[in-house]
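Missing here is one protein chain; the remaining ones are kept as they sit in the complex.
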Amino acid sequence: MLLIDCPYCGPRPEVEFRCGGEAHIARPAQPADMDDKAWAEFLFIRSNPKGVHAERWIHQHGCQRWFNALRDTYTDAFIETYEMGTKPSRLPDGRTTR
Amino acid sequence: MKQDYRLAKGGRIDRARPLSVTFNGRRLFGFAGDTLASLLLANGQHLVGRSFKYHRPRGVLSHGSDEPNALLAVDRGPGRIDPNNRASMVEARDGLVARSQNHWPSLDFDVGAVNDALAPLFPAGFYYKTFMWPRAFWDRLYEPAIRAAAGLGEAPSSPDPDRYAHRHAHCDVLIVGGGPAGLAAALAASATDKSVILADEGAELGGALLHESSATIDGAPAAQWLAETVKTLIGRANLTLLPRTTAFGYYNHNHVALIERLADHLAAPPPDLARERLWQVRAREVVLATGAHERPLIFADNDRPGIMLAESVRAFINRYAVAPGRRIVFATSGASAYSAAADAKAAGVDVALVDIRREEACRADAAALRAMGCEVLTGHTIIGSTGRKRVSGLIVAPIDGQAKVGARRTLDCDCVGLSGGWTPAVHLFSQSRGALRFEPAIDGFVPDRAAQAVRSAGASGGTYPLSACLTEGFAAGAAAAGAPAARSFAASATRVGFQPARALPTSRDAKRVKAFVDFQNDVTAKDVKLAVNEGFESIEHVKRYTTTGMATDQGKTSNMNALALAADALGKPIPQVGTTTFRPPYTPVSFAAIVGPSRGSLFDPVRKTPIYDWAAERGAKFENVSLWRRAWYFPKPGEDMHAAVARECKAARGAVGLFDGSTLGKIEVVGPDAAEFMNRMYINSWTKLEPGRCRYGVMLKEDGYILDDGVVARLAPDRFHVTTTTGGAARVLNHMEDYLQTEWPHLDVFLTSITEQWAVIAVQGPKARETIAPLVAGVDLSNEAFPHMSVRACRILGAPCRLFRVSFTGEVGYEINVPSDFGRAVWEAVYERGQAFGITPYGTEAMHVLRAERGFIIVGQETDGTMTPDDVGLAGMIAKAKPDFVGKRSLARPDLVAPGRKQLVGLLTEDPNLVLDEGAQIVENPAMPIPMRMIGHVTSSYWSANCGRSIALAMIADGRNLMGRTLHATVAAGFASVKVSAPVFVDPKGERVHG
Amino acid sequence: MAELAGSASAARRQPALAAPPVLWAGVAIQVLPDEARFSLRLPKAAAATAAEVAGFSLAVPVNRYAKNDQRWSARLGPNEWLLGGPEGDGGAIAAEIEAALAGQIHGVTDISHRQVAFDVAGAEAANILNAGCPLDLSLVGFPGGSATRSILGKAEIVLMRPASAPVFRVECWRSFAEYVHAFLAEAARDCPARE
Partner (left out) sequence: MRRFSFAALLAEAANAHQGWGRQWRNPEPKRSYDIVVVGAGGHGLATAYYLASVHGITNVAVLEKGWLGGGNTGRNTTIIRSNYLYDESAGIYEHAVKLWEGLSQELNYNVMFSQRGVMMLAHNQHDVQSLKRHIYANRLNGVDNEWLTPEQAKDFCPPLNISPDLRYPVIGAALQRRGGVARHDAVAWGYARAADARGVDIIQNCEVTGLRRGPNGAISGVETTRGFIGARRVGVVAAGHTSVIMSMADVRMPIESYPLQALVSEPVKPVFPCVVMSNAVHAYISQSDKGELVIGAGTDQYTSYSQQGGLHITTHTLDAILELFPQFSRMRMLRNWGGIVDVTPDRSPIIGKTPIEGLYVNCGWGTGGFKATPGSGHVFAHTLATGEPHKINAPFTLDRFYTGRLIDEAAAAAVAH
């Protein structure tokens, strides 16, 4: 069971959290303007890297706040957690956050 | 009371507390402090079981949790029988009943032993090569036979009366293992102000010191040091000592699972005592001091009862005061067995020792043992053993420098102690995903790079001298507690060092003898070789092909031997071969302990509404809907479900029905941007909805499919009372929070679940208004003042309520939202009032029928996660003017606008009395060959008492264009004709609801 | 009939759970009497500077609890407080909060009937809770004045420890009360001195 450092509550056990998948996939401001391909990519395409991954978590059974995390999907070690709307202090390997 | 092999003195057993156990119906005696293994040996019972495949007689191999052979069923009374207990880990207690396993008809005479004779037919993986013809024989003959032969003990068959506890714990330092290294670590760590937990799987702390009779520590005998140390530790308030507790799993982020055995060792456990307790420890730092496992030597027939590990012989003698034989031959490739031999000799046993190594490598130890009067043969190999149900001799022969085997000689004995070296117990370290490194000096893998906050000490790190174990343990404990400190311990010298031994040189045909590697799974050296010959080169392949290391001991004593043999066969160095993966649990853990309290009535919460008891008192039948238990129907005496539901449905349309809608999800959406937020979440528009009015809303997932629906009331410009389906309550709130916090954090809106704040009492039917009118204060209930789809605050019985004029039946309807604690009182008052009109409580089944009669969908029944609003006929609700809402863009995806999508329709069976199965498939032409083209399926289907016939809703491809067409629905056997209709069966114009 | 309908005393609260206290040597578990409770929410910026409202301290860090006289507050998140007060004060509390926050963006929702509270007290209390709650409940990990949402077995709870004494207050949604109570009662069987 992971130990997750909620930016508001500090380190807490994983069972208090829900994972929301890849982070920094902003909902397009004008969905209507997007073609089918771009929209499908927004809906379904995910980086799914083996290595550093930016992902969303909510402290569901805690402060109920969403936040972001960088986690290494191979070691499962968290590198950083940071508030929604902010950027990590360093970016995942070679990838820019969108 | 006679115990033939019990030594007259010594040991840690309590001779003042004699006890007896029953083994295979025979009463045997022992003392408190015995294990089942030591007790059986004290009584001369070496044969304790039959092996898995060849049914060979087997005895005790070890004194610890690495035991592969001595697996017994233990019977602790009704419901308390379990198989596969390691005799070495079962503490003896008075009245204990144990049985051997895997034999028929008896342990002594086992028919299955023919397998041993047929063994040439059963090499590793033989079953992959045969049993293929004739094909049909596999199911009927071969497989049943294979299955019957497999398996060890019998699974328990009755419910388990014991309770199992759980405990989450946190500590600064978790120490696993209470041998010298672990105890020293605890001394250091607990001397700080840090919180420390020490767990050891043994009944007593001390590890190897429990059978160390000759060593001294800081001048005192080891046993005395142990007693004093344990006393010191018990006095430390920041230290929790957990004996009988195995750390079995090392998970992410220093989450370590321990299993504590609380009751099995007690003759009469207190009734409330849990049998076992699962600890889940989150430790800042972990110190692993789990010791090392001794390896057996590999030679022909090395598995006879009486052949055991050398250190175990020592433990049986020193700790349990049991001489496992009258004449013991030790066979070793290393130094530690000399200590065992010396102790055995000192205990009065006749001892000889055979060392694989040449005299030069062991001269001093050999000399010392000879000086005690023991025969010591060096430079010898073991050719085999004699005896069947108990070893009677060890066949040895000299080997010269060229590994040439000389003349055989048989050393008579009734017990053999084997020592093929040691393997550090790196299981937990490896589970923590730490990297291992092969250390040639000890011919074993040792911890290398740690992946978590963990360190190893003592034998588990490959350090064997006692003084070093202590010193290292202390340093590890201190460092883990963040207070680096050193202390050196002056212990007497330990005999260490061994020469790696693989399959021993033999003058027999190695291809034809059975030299066991994995005792429990009957894997022999030649099986490993065969696997490699057949191209199974990865050690993981070798493991799976031969099943070595896959038995209940997970190869603790055998994996290193197996992989060394494989490396030899491959001609590769060991590090290149690597280990197999270490996985939890370290030793098997009962399902119940893992589950803990979540059994029976605590398996899942049962959510009940404030009206539940009222319904139960009236004999309602209930159904599970997510975690809720909802009233399903209210049978009157003599009524079946059909009759009850028909009556309830008629009452709701003919007079007035009363329904508990409390489980509906409810969310209060508050804030200046509430309407804007609602606009974005729902397909509808909310801007123009006036306070005091309600609207039915539909919500999509971003992929365009329906997520949920429900009536939403606007209480004030900045306040909405949203309802959701029962099952969707949490999902919808989560969905809303997600968008609110992550996409639109600038919107000032706050969401609060109020599902349980309000009980919901639905009063439906032509007499609904008259029923509630006398109870409602502060609201003009007239149609004009309070039309359909309105909401008002009011008081009922003094309780502040939110009164909704809504209907899920198509009749005049009200839903009283009353603060939950007043729910039952208001319900009873309404029921009371309604008596005059024949008020009838109805359950979820009638609710389903009533809404289906009006063609209202249920999310999750008409929809399945692939339906759009248009599919279910709700396209008209989509606010055309809104540029965006969640899911809108997806509705324009090619396939969501393509023709031929399934659409909601009604179905009327040709035979009005036939009620279709929900889930029935629809075809156009039942005469088509299989596979048939299915064009839809029935989503809802009921007997409608109000219509006097059956009705159904269905999703059918292009259904709205098929009105009036005859189609065919599957029934239990064949098809039934159905006619497509509009999905409304009662009040097609929807007038009744307006009253 | 209108009198009946409007009269304040016509119905009495019927609590979600009526269970006798569970008493063991190391722990006592009791259902607490009804109280008024509110969920208070403020926008992020306002939350950061909020001080006191209607006698409730808001100026506590996340996951802290404060009590003034009869009214207590637990800050469950950066902009969320659980407020509690005497059962009869519900109306007054709501009005006072609305008055105090008039003109300010806020959200107040009455959840008095949503919650059920238990008292878990005694030397073994933390251990009993730890049967199903994965938090560090030692005085270091969860000192007096702590409050947080968490879980107990399969139920969500709010856990508070008003002071350093081993007295915890557990709140849950009403339909989970039977489960939470049964879970705690089962866990409490671990109390008798062992062996």
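First chain written, first letter: the chains are A, B and C, and each begins at residue 1.
Heads up, the rule we're going with is that contacts are C-beta pairs under 8 Å (C-beta built on N, C-alpha and C of every residue); 3 or more make two chains touch, one makes a residue touch a chain.
All values derive from a computational prediction rather than experimental measurement.
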Practice problem: Sort by label and list the shown chains the missing chain touches. | Solution: A, B
Practice problem: Looking beyond the chains shown, say which of B:N24, B:T410, B:S538 or B:N734 touches the absent one. | Solution: B:S538
Self-check item: Identified contact with the non-displayed chain, of B:E690, B:D895 or B:E991
Solution: B:D895
Quiz item: Which residue among B:P584, B:G654 or B:P745 touches the omitted chain?
Solution: B:P584
Quiz item: Hey, which of B:A920, B:L967, B:V980 or B:V993 is the one touching the hidden chain?
Solution: B:A920
Practice problem: For the chain that got dropped from the picture, name the residues of subunit B it touches. | Solution: 52, 80-84, 120-121, 123, 126-133, 135, 138-139, 143, 146-148, 150-160, 162, 249, 251-252, 255, 257, 280, 433, 509, 511-512, 526, 530, 533-538, 540-541, 544-545, 547, 550, 552, 554, 581, 583-585, 588-592, 594-596, 598-601, 603-604, 606, 623-625, 703-705, 860-861, 864-866, 890, 893-896, 917-921, 923, 930-932, 934, 937, 939, 970
Self-check item: Absent-chain interface as seen on subunit A, which is shown
Solution: 1-2, 14-15, 18-19, 21-22, 36-37, 40-41, 43-50, 53, 55, 71, 73-76
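Convention: only the chains that are shown with their structure count from here on.
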Quiz item: Just curious, how far off is subunit C from subunit A if you go by their C-alpha centres, in Å?
Solution: 31
Self-check item: In subunit B, residues with contacts to at least two other chains
Solution: 168, 280, 282
Exercise. Send over the residues of subunit A in touch with two or more other chains.
Key: 1, 13, 64-65
Quiz item: Can you list the residues on subunit A that touch subunit C in the complex?
Solution: 1, 8-9, 12-13, 15-16, 59, 61-65
Quiz item: Contact residues on subunit C for subunit B in the complex?
Solution: 1-2, 4-16, 34, 39, 41, 43, 105-114, 127, 130-136, 138, 140-141, 153-155, 173-176, 178-179, 182-183, 186-187, 189-192, 194-195
Quiz item: Which part of subunit A faces subunit B closely enough to touch in the complex?
Solution: 1-3, 13, 18, 20, 26-27, 30-32, 34, 36, 39-40, 43, 56, 58, 60, 64-66, 75-77, 84-85
